[in-house]
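Right, one structure below, let's go through it.
Omission of a single protein chain aside, the complex is shown with its protein chains in their original locations.
Entry: subunit A
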Amino acid sequence: MDRTHLLNKLWQYQHQYGFISDEAVSEISNKLNVSNIEIESVISFYHFFHKKPTGKHTIYLNNNIISELKGFSTVKTTIEKETGCTFNEQGNEEFSLFETSCIGLNDQEPAALINFQPFTDLTPNKVKLIIQKIRNGENVKDFASKTKSKIRYTPEEDKTVIFRPYEMGKSILKGLKYTPQEIIDKISKSKLLGLGGAFFPVGYKWQSCKNNEDDAKYIICNADEGEPGTFKDRAIFQHLPGLVIEGMILAGYATGAKEGIIYLRAEYQFFKEELENLIQQFHTANLLGKNIKDINGFDFDIRIQLGAGSYVCGAASALIESMEGRRGEPPVRMWSATKHGFKHKPTIVNNVETLAFASRIIELGEDYFLNLGTEESPGTKLISISGDVAKPGIYEIEFGTTIRELLSIEMSQATAPYFVQVSGPSGECVNNTEFDRRICKEDILCGGSFMVFNRNRDILQILRNFMEFFKEESCGVCTPCRAGNYILTEKIKKIQRGLCAQEDIDEMKQWGKIIKLTSRCGLGKSSANTVTTAVDKFKDYFNVKIAPANFDKTVEFDMEDAIHEFDSIIKDTQL
C-alpha cells in the first residue's frame, strides 16, 4: 500500500464501522511499515475520523457565526432532546452528535450533515421531523435538503464570465488549437489571479510548472473550501462542474501533467458521486483518458481525493501533506510546489473557481476577460453573501464593485449593515464608513466569503466565534498560533464577562500582532487580523464596554462569581 492512499483507507474503515479501531490501526501500520502512533496521529488530526465507536447516524451541526445567529442553539438543544445524546460526546448506538465548523451552506443556516447528507434551514420542528424519519428507518439520502445555492446576480450578458450557457468540451476543443505555451501565454496575459484567497498570478504558476521538467506532474484542484462563509466552490460544482474539469484538462495540456486530482473537502461528499459520473462522461466523450481528442500522447485523468475535516488543509502546502497521507501541517517551505509538490513532483494547486475561470478565458478569449474588472484584477469574481441580507447566495460581480453596491437593494438587500466581514474570519472586517471600498486588487480583495451583520449583532460574539474557530483549526505545530489563539479567545471571553479596561483592548491588539509576526503559516499570520482591526474600526462599540478608570489600582474582579462555585458545593454537601 502506498501512503498516498492512507486517507482513503481510513475513510473505508470510518464509513464501514463508524470508527477506526485499534486493530485497524495495527493492520494499516503493518501494511505501511510504520509505527501505530503515526497512523493515530493522522486519524486524530482530522475531525471526521473517530477512534471510538460512533452511532449509526452521525450528525455534524455547523457552529459558525451565521449559524449561531440564525438559531444554532435552539436547533442544538432540540437535536439533543430528540436523540437523547449530548454534543461532542460518544453518543449512543443510534446517534453521535458533533459540532463542526462551516460546512459551506452559509446561505441556508442552520445546517447540518447527517451521515454526510445535507440538511439545511433547520428549525426545532424540522429537526423533530428528521429524527422521527430516521427512527422510522428511512434513508437520510432520500429526504436530504436540496442545497443548490441561488445565483442572485450576474452582470449583463456580455459581461458574465462564469454563469453563462455551458457546452461540454467547448473550451477544450478551443484550447487544443493552441500550443501549450500559447495557453499559458493567454492565461498570463489575462492576469488571472488565484481565486482561493491568496491571489497568486495563475499564469506564473503554470509557467513555472511547465518549465520544471520531470517524469510526472500533477494538477490539483483545491476543493477544500473551508473559510467560514464561503460556498462559491460548491455552487460551481453544483451548477457548472464541467468548467472545473475542463480547466484541469487545459492545465494538464499546458504543463504536461497527466494526472489531475480533485481534493474535495469531506463536507462536500454528498455530490461526490455526481462528480464521478461527470468524469465518466468526459471519458466517454474522449475528453479524458488516453490520447484525448486523438491527440497522440495527450493523456489526462482525474480522480477525487476526499479530505477528512481540516481547515488548514485548504493551504496548498498542507493540502499536499494531507494527500501524501500525513497530518495536514503546513511544512517548512524550502521549495515551491511547482518544483517539488505532490510526491515531490512539479504540481499545480489551483482553486476550483480559478480553474473554472481558466477554462472560460480559453473559451471566450483573454480580451473578453481583460475588458472587465479593474486594471490589476480584470474579470469577474464569485462572492458568497450570507448573514443579515434578504437575498443570501452567489453573486458574480465585476472586480471593482463597491461593498455598498453589494449591500444595495439591487443586490443582496442588506438590512442596516454595520459589520461586514470580507474574506471570512482570516480576512478583514469593514465598518459602515468603508462601504465605498471596491472589491479588487487595488483596494480590498475578497476570497469569496462575504458576511453581513446588522447593528443588533454583538461584535464580541462574532469575534469570539472566529477565534474559537482558529483555536480549534490551528494545526498545533507552532507556539504562537496554537497557544496565542487560545489566549486571545480567553481574552475575548473576559471582555464579554464585562471585565474590561482600556488595557485589555490594547493587549488584545499587541498580542494579535505578536501572533501575526511569529506564526509559521498563513493561518496564524491572519487569525488575529479581525480582532486587531475591529477594536479600531468599531471604537463606539468597544468604548461602551470599557469600565471607567479606577484610581485605587484594583483590577476588575468578580468576587461573587469566584465564590459561587464554593457556595453551591457547600449547599449540596451539607449533612
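FYI, a contact is a pair of C-beta atoms (placed from the backbone, for glycine too) under 8 Å apart; a residue touches a chain by one contact, two chains touch by 3 or more; residues count from 1.
Here, contacts and distances are computed from a predicted model.
*Asks:* Looking at UniProt, which of "Transport permease protein", "Minimal PKS ketosynthase (KS/KS alpha)", "ABC transporter ATP-binding protein" or "[NiFe] hydrogenase diaphorase moiety small subunit" names the chain that isn't shown?
*Replies:* For the chain not displayed, UniProt's protein name is "[NiFe] hydrogenase diaphorase moiety small subunit".
*Asks:* Given that one chain is not shown, which residue among A:240, A:475, A:500 or A:531 touches it?
*Replies:* Checking each option in A:240, A:475, A:500 or A:531, the one touching the absent chain turns out to be A:475.
*Asks:* Specify the residue from the set A:198, A:295, A:547 or A:563 that touches the hidden chain.
*Replies:* Considering all chains, including the one not shown, the answer is A:563.
*Asks:* Given the full complex, what residues of subunit A touch the hidden partner chain?
*Replies:* 34-38, 40-41, 44-45, 310, 327, 329, 332, 471-480, 482-487, 490, 507, 511, 514, 517-520, 552-555, 557, 559, 561-567, 569-570, 573-575
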